[in-house]
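What you see is the complex with one protein chain gone and the rest in place.
Then we have subunit A:
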Amino acid sequence: MTSPLRARGRAWVFGDEINTDDMYPGFAMKLPVEEAAQHMFDATRPGWPKLVEPGDIVVAGRNFGLGSSRACAELFVHLGISCLVAEQYNSLFHRNALNYGLPALTVPDARTLIDEGDVLDIDAAAGLLRNETRGTEHHIEPLPAFVVELIAGGGLINRLEAAGFLDRNDATTGGNT
């Protein structure tokens, strides 16, 4: 599982209109990223970050990520989430995820195809979703070529560094590299 465009892990299924304040509570903005990540979904799924294993996949319904520009994707990356699958995204949230190097796929019938706990194997570039638990395989809309390139390159920060716009700084990373 070396490419960031390939993901394999257990599915966590969320509902419609999951908002950014639920993912990244206001008070958690006072904390370093590692600590803030431990407060994801405090309001609706307290304790969830403790249950996440590296590689896990977050599945959601419509209008996923409604709300602010706070860097929720960075928290997901921090917890080891390898991929997002949603029936529909808020565009600000969606772009944030891709820029942090987190593949975020749109699957209009996601919650019909996936139950919580199912083990999924996803190829985001090819547009293939295998539900290993159910033994099913689905063709889904692959990420557009320019997004594939962005994620394969480790996200926007790496790209800006490579283009010489940013001084290199190993203390922080912007993507999942």
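Simple rule for what comes next: a contact is a pair of C-beta atoms (placed from the backbone, for glycine too) under 8 Å apart; a residue touches a chain by one contact, two chains touch by 3 or more; residues count from 1.
Rule of thumb we're sticking to: contacts and distances are computed from a predicted model.
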Missing subunit (named according to UniProt) among the choices "Aconitase/3-isopropylmalate dehydratase large subunit family protein", "RNA polymerase sigma-70 factor, ECF subfamily", "Probable glycine dehydrogenase (decarboxylating) subunit 2" or "Recombination protein RecR": "Aconitase/3-isopropylmalate dehydratase large subunit family protein"
In subunit A, positions touching the absent partner: 17, 19, 21-22, 25-27, 29-30, 42-44, 62-63, 66-69, 71, 73-74, 88-92, 95-96, 99-100, 144, 146, 155-157, 160, 163-169, 172, 174
